[in-house]
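With one protein chain withheld, the remaining protein chains of the complex are depicted in position.
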Amino acid sequence: MKFLLQRVAFYVFTAWAAITLNFFIPRLIPGDPVQALITKYQGQLSTQAIESLYVLFGIDKNGNVWSEYVDYWKQLFAGDLGLSFAFFPTPVSEVLSDSILWTLMLVGVTTILSFIIGTGLGVLAGWRRGSWTDGLLPVTTFFSSVPYFWLGIIAIYLLTGPDSFFPSGGGAEVGLVPAWDMYFIPSALQHSLLPALTILISSVSGWILSMRNMMVTVSSEDYITVAHAKGLPERRVALSYAARNALLPNVSGFALSLGFIVGGTFLVEIVFSYPGIGFQLFQALGANDYPLMQGIFLVITISVLVANLLADVAYLFLDPRTRKEG
Amino acid sequence: ACSESPNAANKDNAANGKAAGFLSIGMPNSTQTENNNPFIGSSSATNLGYRWMIYEPLGQWNNTKPDQPLKPWLASEIKWSADWKTVDLVIRDGATWSDGKPLTAEDVVFTHTLIRDSKDGALNSYAIPYDQITADGNKVKMTFKSSQFTTHHKVIGQTPIVPKHLWSTIADPATDTIKTPVGSGPFTLKTWSQTGIILEARESGYWQELPKVKELRYTSYSGNDTQLTALASGQSEWSFVFIPDYQQTFIAKDPANHKIWAPGVLGIHGLYINTTKKPFDDPKLRQAMNMVINRTDIFTQAEAGYFHPEIKSVTGLPEGAGDAYIADEYKGKTFSVDVEGAKTLLAGAGYKLEGTVLKDKTGAPVTIKLTDPAPWSDYQTTLEIIKDNLSKIGIAAEVEKPNQNVWDTNVQKGDFGATMRWTNGGSTPFDIYQTVMDGDLMKPIGTAAQQGNFGRFESPEATAALKAYSNATDEATRKTALATLQKIFVEQAPMLPIGSDNVGAAYSTKKWVGWPSDADSFAPGQPTQAGALMVVLALKPAA
Amino acid sequence: MSEPVLEIKNLNVGYGLGDQGVRAVRDVNLTLHRGEVLGLAGESGSGKSTLAYGMTRLLAPPGVITGGQVIYHPAEGDPYDVLALSDERLRKFRWAETAIVFQGAMNSLNPVHKISTQLTDVLQAHEPKMSETSRLARAREMLKLVGIAPDRMDAYPHQLSGGMRQRVMIGMALILQPQVVIMDEPTTALDVVMQRQILGQLIELRERLGFSVIFITHDLSLLVEFSNRIAIMYGGRIVEEAPASAIYKDALHPYSQGLLGSFPALKGPRRELTGIPGSPPDLKGMPTGCSFHPRCPKAFDPCAGNIPVLGRPGTGDGRTRSVACWLHPTGEPVG
Amino acid sequence: MTSIPDAETPAGEVVLEAIGLTKHFPVRRKLRDLFSRKHDAVHAVDDVNLTLRRGQVTALVGESGSGKSTVARLLAQLYPRTAGDIRLHGTSTRVKSGSAFRRYCAQVQMIFQDPFASLNPVHTIRYHLTRSLKIHGHAGKTAEDLENALHGLLNRVHLTPPERYLDKFPHELSGGQRQRVAIARALGAEPEALLADEPVSMLDVSIRLGILNLLRDLKERLDLAILYITHDIASARYFADQTLVMYAGRMVEGGDSESVTQSPAHPYTRLLIDSAPDPDRLTADADVLEEDRGNGEPPSLIHPPSGCRFHPRCPMAMPRCTTDLPVRLEIGDRPGHWAACWLYDEATVAAQRPGSAVAS
Partner (left out) sequence: MTIPTSSIEQVIPGQGAMAQPEAGKPGKAKRRRFLFLSNRKAATGLIILGIYILLAIIGPWIAPFDPGARGADLMQGPSSAHWMGTTHLGQDVYSQLLVGTRSVIFVGFLAGIVATVLSVLIGVTAGYVGGKTDEGLSALSNVFLVIPALPLIIIVTSIMENAGEWVVALVIGFTSWSWNARVLRAQTLSLRRRDYVEAARATGERSWRIIIFELLPNLTAVIASGFVGTVIFAVLSEITLAFIGITSGNTWNWGTILFWAQGQQALARSAWWWFVPAGLAIAILGTALSLINFAIDEFVSPRLRSAGKTKIKTNTGRTVRMRIGFTPVLSNSPEPHTRARPIPAVDPHGATPVVREEATP
């Protein structure tokens, strides 16, 4: 109980601090959304539009930051994230809900996949040291050192084209409306293959390595020797004894990376023009769209915290030692 | 459930390709949210241009021929008074809204009143000084507080007319996203999604012949590179995007069908020089700089040989669109790189070229900082070339790449040496010269000048000439005023014109033919321009 | 003496190969008889654990068995070499015939599985036909045997005290009723009271179930009290092997004498404590000849040059004991 | 080395004295405790009295977790005490840090159980010893003085020749050598009292004796007062002048080593001595172990048993034991031999025959 209470206090505090930072940091950016919009359309939007845009966005150029801060919290508690500037007058919440599913689908699934594959390979590499799995490490390390965007661009160059199976970008076939049907889903899958592969290739090595190291460390524990001495089948020793225990320290890392789904890989979304939230953030940055930036940061912060909470809970389930009485 | 899915039909179409009769249009404008409000600059309808397929203007303006009168569209007659303060319109019979209701003069009055009366002018994005707007039968009369000579195309050609019976019930037209747009145009919105927006042609009720293109598919790509990839692969058939080395990256992918057309318009890009900084307050120095800039290099290397058509006339007016406005004095006078001439000019003005270093009258070496945001690679390339050019006359230039926000702020506040930037564009050269030289727009150094005159060019003469031009009631006054402006522009070189904007397109003739071209520039090529509807209506299936 | 259950013949175990390699167990010959408790004593690093792990092939890399045989005599059937078994057969052999109890019980039990899981998975592996309920019943029975309330079945290791964990391990070792139980310092981490309780229980169980025990410790006084025969290891070799009482009363090897002289006696008159001077040998730079000679108070000429071999001393009760020391001429080598 | 002569050494000057020393470690509070005002604590050490005299070794024996190390740390002032007093040369001291602490350190030094852990792996022997000398101002003025002092220290702990050891890292030494270095470091402060917390339990059997002999040797040569903590009561017999037995945070018996080990008075001491391995006892009668010796589990120190803490395991427990805290009672066989057990209370013994109590 005490443990949980402490965690909750920690989460509340962290959330408050992070949201406060999220509020202030974008405001420090010079320039304003109207200027950003004008510059975005170099010459295509005439400068006469400036005044009407200020009015439209409701930007008070001499606003008081503190009262804005208080208002921001009031809005937050009312569940209102404000209106986006770049997509004026779409509410931020709508922009977010439009894009978050894409990100969750692509990066979320990939992160989980990467964790599963990486952990699996790591278990193999750690258990069978000296076999072919040893060769995985240098290769994956190399790929993980390549920037995501570079890998993505190369992949687009090499693998896409008029006749290629891989589309060069986008979330699904043009014109398909997101729906759980036989048209949209396969198309969405097809479009997510390359970006997913890019993320997978560059993130899997971290999991392989940490799992391998944990496996190696755990493998020399006495209880593994005992398991062998007990004559248990090798599979059982490797999975139920070694891998099960080796997994524990990785759970928190996994939770953390789940939290960073949104923030960590937005370049992939940019490169593949994937309509996800990371890409949205990039646009918001370019457009000085504070409400949207704050909204996205809020989502990221909350997802990191939720992921951490999940890790805490997972620990309770996975490691009986944390499940102390009381 | 599958059979009811809107995707069932779309997917079929995608598979059938050409037979389905759709046209894919792409813009590199990154993610969009559903917003079909034609008045809002940030709506997806505006960003991608499909607002002009749903809503129509009173008349159509051909950007490539800015001096021509507007083509009657929803108004069958457009008559401006001599002082350009009154316009008389006759609203076309037979036009209907896509919900079947007829389009009347009431709708036109409603639309312009809506703009005029919008709270704090939120919808009046062109800042038009409306006065009276009245209807009489199928006639509409609008009066303005000042001459609309330089902005008439915006009032008539760039204001979409919306149905009164629907819009009068909208609480706040400035923030409504108009989920089901009803317009008078030949297309209606079919589906909207992140991955693409589909418009289908109306079956009936359009006041002209219905388009051959039965479906328009708009996609917003994340950026130039993705848009280009889509163009090259044929996924996109029509777009407006900067294509480096378009011959190789686009045309060569399908030489028979892939086409680029880039007509210049009356809006230019050039190097703004901060005229308050010594020694650049000296027009002679600026002139000399103007003489060494290699516009051809910039055109071919920075603008891929098409995107910002090279400005040849010393008046800074683009070829084609600007031809009609060039003062007699400057007819035929074109830029050419003249390093020796520049040197002579400088020597005459008291500068000394010592080796590779130009010294000003005080003996200080002449150096200049050229700035532009990093992501604008064409400007960056331009600056690199300019830097190289300037070194020929001993001016040491340094290229800086602040981020966009910083650049914006600095340019507005006059905290820069020289920068590549654009001017406003319009139906006359007025916008160009105004952005560069209007004293009314000038703000002291340190205060943001948002509308123009970033270089703080002080010339009461030019300011007066600009006023005279826009308020003139006769052609002769205009001509004189324009000649004055050109003379100042040429002699004082407050900004060194480099290239013009274009309203062209990259398109494919594989499925559709009938595109505008140099030979027949009946409409702007850019799919987001109001005139894009004229293009769509002209398209015919390829044989 | 009764028949042998386990015969170790010239077992050689090393860590690593080539230059990096060390030989931790050298030409060890040892016979375990049915029903006896064989004590294995020696100071730290003498190779006791290596021997125990080596003969069941449980040594983790870089351990290698460089030679030798471990002949097991099953209750029925022909004897066979454990080292020559295929992996599958070895797996079957383990725990069913030879169970091991290791030093740290905390580390021997998997912290994330319940006691019951860890007890029953042995049964699952070795007696797959057994039903789940009978497995649990069996596990409960074993816990009762070692004095743990069966309601602790669902406890996790960290919820048990050190002594209880060690008893769980002993119970687990006996669950398949093996012929041989190897115990590598099973009580070193416990305090004396607990140690005595557990050992008492073990001896009692042995009498009831009739398995043989190899008991490893560095506490010679404990061995003398609890085991039938004692083998003393030094530098990877067995240097002396004799019945417990014989070692206690009349150790032949100077090293054994030194070990005995290192333990203060609690009862009786104060004995002189001699200890052993010097420090244990480095496996990589083993002294030539008898590896104990640099520390040996009685070393003489041949000790430095030649390796003594374990053999029956010609004198006294030579038939039941053997020693490897130049001081004690032997008639025949053991093994 | 020869065995010690009978421990009839004259009582030396008192160096360090603990009176009623008590240490409770607060237990992390749980949520439900927030509402009750109760503060749980580990009663690690309760009301401990002990005296360290110059030139004498006092042994502290007890099973794991009985609070031996805590006593040592309290005496070294590494923990603040909950109650009681520590007197250095008769004056009460309570120091936490700063120069007062350093002055205290100069007189009371501690040796840790694990020589593998108590030397910093990244520093050479020279560093460890130099620090100890410098902190307490025994390094002399010149580099030569320092070198001499270092050599002196190493010689004193029989690490000769000193040059061979000075520039080594701890991992290059054997356990025994490391423990010698640890001792040398303690000596560098030139203390009067040495607190040795199980100094040999991590060492190999064959080298334990060397360290113990060294300590005795130092005691004699430097006239040190030594607290020798161990769980091996047999070594206390051989090495210590006095032996104190601790159980669950309390002293249960004390006296000169020979009488405590040869005629233990407290049932716990007896259990301890009976459990110690004894080669003279034959395998055959291994099962003399009484089954009624409790479950062998030490009690919880958060909620220690009331009365005598040993009563739940005690074969001779009386009703009184469960309620009344036993006081020190003289045994009477030798002067100074005492036990905290009601068995030795005349009144109790008269009223009740021991052993008949529990059965009812």
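The first chain written gets the first letter, and so on, giving A, B, C and D; residue counts start at 1 in each chain.
Going forward, a contact is a pair of C-beta atoms (placed from the backbone, for glycine too) under 8 Å apart; a residue touches a chain by one contact, two chains touch by 3 or more.
For clarity, every value in this text was computed on a predicted model and none was experimentally measured.
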Note to self: Considering all chains of the complex, which shown ones does the missing chain contact?
What the structure shows: A, B, C, D
Next item on the list: Using the definition of touch stated at the top, determine which of A:Leu76, A:Val146 or A:Ala179 touches the missing chain.
Entry: A:Val146
Margin query: Considering the complete complex, identify which of B:Leu228, B:Leu346, B:Val411 or B:Ala481 is in touch with the unshown chain.
Written below: B:Leu228
Item checked: Contact partner of the left-out chain, one of B:Thr276, B:Asn403 or B:Thr480 -> B:Asn403
Next item on the list: With the missing chain put back, which residues of chain C would touch it? List them for me.
Entry: 9-10, 12-14, 16-17, 20-21, 23, 26-27, 53-54, 57-69, 81, 83-84, 87, 90, 282, 284-285, 300-302, 305-309, 311, 314, 324-333, 335
Checklist line | On chain A, residues whose C-beta touches the chain left out of the figure | finding: 10, 13-15, 17-18, 21-22, 25-26, 28-30, 127-131, 134, 137-138, 141-147, 149-151, 153-154, 156-157, 203, 206-207, 209-210, 213-214, 216-217, 219-220, 224-225, 228, 234, 237, 249-250, 253, 256-257, 259-260, 262-264, 266-267, 270, 281-282, 285, 293, 296-297, 300-301, 304-305
Margin query: Give me the chain D residues in contact with the hidden chain, please.
Written below: 76, 78, 97, 101-102, 105-106, 109-110, 112-114, 116-124, 131-132, 135-136, 164, 167-169, 171-175, 177, 182, 185-186, 188-189
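The criterion applied here is as follows: only the chains that are shown with their structure count from here on.
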Next item on the list: Skim through the chains and flag the pair connected by the most C-beta pairs in contact.
Entry: A-B
Notebook entry, point to check: Centre to centre, by mean C-alpha position, how many angstrom separate chain A and chain C?
Noted result: 54
Next item on the list: Would you kindly tell me how far, in whole Å, the mean C-alpha position of chain C lies from that of chain B?
Entry: 91
Next item on the list: Hunt down the residues of chain D that sit against at least two other chains at once, touch-wise.
Entry: none
Note to self: Which positions in chain A are in touch with at least two other chains?
What the structure shows: none
Notebook entry, point to check: chain C touches which residues of chain D in the complex?
Noted result: 1-4, 63-64, 174, 176-177, 204-210, 213, 231-235, 237-239, 261, 271-283, 286-287, 289, 293, 296-297
Next item on the list: Would you tell me which residues of chain B are touching chain A in their complex?
Entry: 1-2, 5-8, 10-11, 13-14, 24, 30-35, 40-43, 119-127, 174-177, 191, 193-196, 198, 217, 219, 221-223, 225-226, 229-230, 232-235, 253, 267, 269, 373, 376, 404-406, 408-409, 412, 422-426, 431, 435, 450-452, 501, 528
Item checked: Complex contact set, residues of chain A against chain C -> 129, 219-223, 225-233, 236, 240-241, 244-245, 248, 318-321
